[in-house]
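Omission of a single protein chain aside, the complex is shown with its protein chains in their original locations.
After this line comes chain A, so read on.
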Amino acid sequence: MSIDFKKNYFELFGLPVQFDVDNSQLAVAFRALQTQHHPDRFASESDEARRIAQQVTSFINTAQETLKSNRLRARYLLSLSDVDFDDERDTTSDMMFLMSQMERREVLEQVPNAVDPFDAVDALSKDVKAENKALEQAFETAYDAGDLEEAKQVVLKLKFFERLLGEIKQLEEKLEDEAL
């Protein structure tokens, strides 16, 4: 048993092709497909059947990871509209945006020196999450309006936030470890 690899990730899970995603619906559809195509169920079958089951599982996993992440889902939506990304050459030169990113990182760097590092990191985390949310909304607005170039610029910016949020999380964990 295989699946139609030509289906896009949204179709695979029976979801509408749009930025807004019902995460519980995604989780249910993912588990159903995962169970249906689990390689263990094909353990006693031919090499070919097992190989296909593995390919299907890998496809389903990639699809789920892509749709679960807001940034990857946005990027995937654009790729369905033939918007290209060039990871080697694309650079962002929006000065206001980069300055604010630089400032955020300087604040993050100073967190351990704050009187209360936990308060400092909480405040930063709250601000950054709010900005990230606003960017996601800006993506949805641009995408829905068919402004794909603007939507692409927003997706590129989301990567900086993903990185920043990851570093904030690391620092939070480090602070918690040290407090023990």
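In the analysis below, a residue touches a chain if its C-beta (ideal position, glycine included) is under 8 Å from a C-beta of that chain, and two chains touch if they have at least 3 such contacts; residues count from 1.
Keep in mind that, in the parts below, contacts and distances are computed from a predicted model.
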Revision key, fill the gap. Matching the hidden chain's UniProt record against "Sodium:solute symporter", "Malonate decarboxylase subunit gamma", "Iron-sulfur cluster assembly scaffold protein IscU" or "Amino acid ABC transporter permease" returns "Iron-sulfur cluster assembly scaffold protein IscU"
**Study point:** Residue in contact with the excluded chain [from A:K7, A:R31 or A:R163]
**Key:** A:R163
Point to revise | Candidate in contact with the missing chain, chosen from A:E65, A:D90, A:D144 or A:E173 | key: A:D90
Review point. If the hidden chain were put back, which of A:H38, A:K68 or A:R105 would touch it?
Key: A:R105
Practice item. Identify the residues of chain A touching the omitted chain, counting contacts across the whole complex. Key: 87-93, 95, 97-99, 101-102, 105, 156-157, 159-164
